[in-house]
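The structure under discussion is supplied below as C-alpha cells; questions concerning it will follow.
Let's look at subunit A:
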Amino acid sequence: MEITPFLILSAGLISIGLYGIMSKKNLLKLLISLDIMDVGVNLLIVTVGYLPGGTAPIMDGDYGKYVDPLPQALVLTAIVIGVSVLALGMILTIRHYRRTGSLEMDEGGVFGW
Partner candidate 1 sequence: MIWEAISLMVLLALLAYATGRLSRYSGIFAVLAGFVPLAMLFDWAPTAGLKHLISLGFEKSTAVNIKIATLHFSITPLSWLFLTMVGGIFPFIALYAISYFKKAPGGFFGSMTLALVGATGVVLASDLLTFFIFWEVMSWSAFLLVVRGRDRSAITSYFSFSALSAYLILFGIMVLRSEAETLSFSSLSSSITSSRLTLLAFISMAAGFGVKGALMPLHIWAPRAYSRSEEPFVAYLAGGLSKLGYYGIFLLFYSFVGVSVITRFGTFRGVPYLGYSLAIFGALSAFIGTVLAFMEDDLRKLLAYSSIGQLGYIAIGIGIGTPLALSGALFQAVNHTFFKAVLFLAAGSVYYRTGRWKISELGGVAYRMPFTFLAALFSIFALAAIPITSGFAAKWLLYVSTVDKRFVFLTPIMLIAGVGAFLYSFRILYGVFLGEPRYPDIKEAPALQLIPMWILVMPLVIFLIFPGKLMDVFGEIFAYYGLEGVSHTDFAITTSLSSYNTLAVIFALMGGLMVAFIIYVSRPHRVVSHYDNYLSGEIPEVHEGLSLHAATRYYKPVEDLFQPYFAHGAERFYHHIEVGLEGVGDGLRRLFKTTVSNMIYLVLAGLLLIGWWLTW
Partner candidate 2 sequence: MAEEIKEKWSKIARWASKRSLWMVHFCTGCGAIEMPPVMTSRFDMERFGMGSMATPRQADILLITGYLSIKTLKRVVRVYEQMQAPKYVVAFGSCTINGGMYWDSYNTIKDLSKYIPVDLYIAGCMPRPEAIIDAFNKLMEMIDRGEARGWEKYEKYYEKYKRNQEAAFNYKLEEVEEVEEERKGGEK
Partner candidate 3 sequence: MVDFSSILALLVEGVLLAALGVLTGILFMGIARKVVARVHNRVGPPVYQSYIDIIKLLTKKTNISHGWIFDLALLFSISGILLTLLFLPIGGIKLLSIHGDLFLVLYLLAIPALGFALGAGASGNPNAGIGVMRALVMMFSYELPFIIAVLAVMIYYDTTSIATIVASQSHMRWAILVPPLLIGALVADMALQGMLMEKPFDIPIAPHEIASGPMVEFGGKYLGTLMLYKATSIVVETTLFVDLFLGGAVVLDPATYGAVAYAVNLVVWFLLILAVFIISVLINTVFPRFRIEQALKFYWSYDTALAILALMWIYFLYI
C-alpha cells in the first residue's frame, strides 16, 4: 500500500480545515474546521510511521516487518489534546453565545481585538 494517497489526503484535510478557518465566521464552523485540520495532521503522523506492507507492532514471537509504533502513540496523545482543545473551544463558544446571543465572529464589536 502506497503512502502517497494518504499524504495527499492529509494535506487535503489540512487545507480544507485552513480554508474553513479563513472563510467562515460562524464559531461552530470554525471549531469544525479546526477539528478537520487536526484529523488531517493525525493522519499525516500515522502515515509517516507507516511502512508499506508492515504489520501492527505487536511483538509476540515471529514478528517481521512492522510499522513504527511511535507515531501511533503520538497520534493518541494528539487526539486527546485535540479533543480537549475542542471541548474548551465549545465551552468558550457557549459562554460567548450566552453573553452576546450570537455565534458570528465579525470585525468590530466584541471581536474588535
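On how the list was made: all candidates are chains of the complex that A comes from, given by their letters.
Throughout what follows, a contact is a pair of C-beta atoms (placed from the backbone, for glycine too) under 8 Å apart; a residue touches a chain by one contact, two chains touch by 3 or more; residues count from 1.
Remember, it's a predicted structure, so these values are computed and weren't measured experimentally.
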Whereas the rest of 1, 2 or 3 do not touch subunit A in this complex, the one that does is 1
In the complex, the residues of subunit A that touch candidate 1 are 18, 21-25, 30, 105-107, 111-113
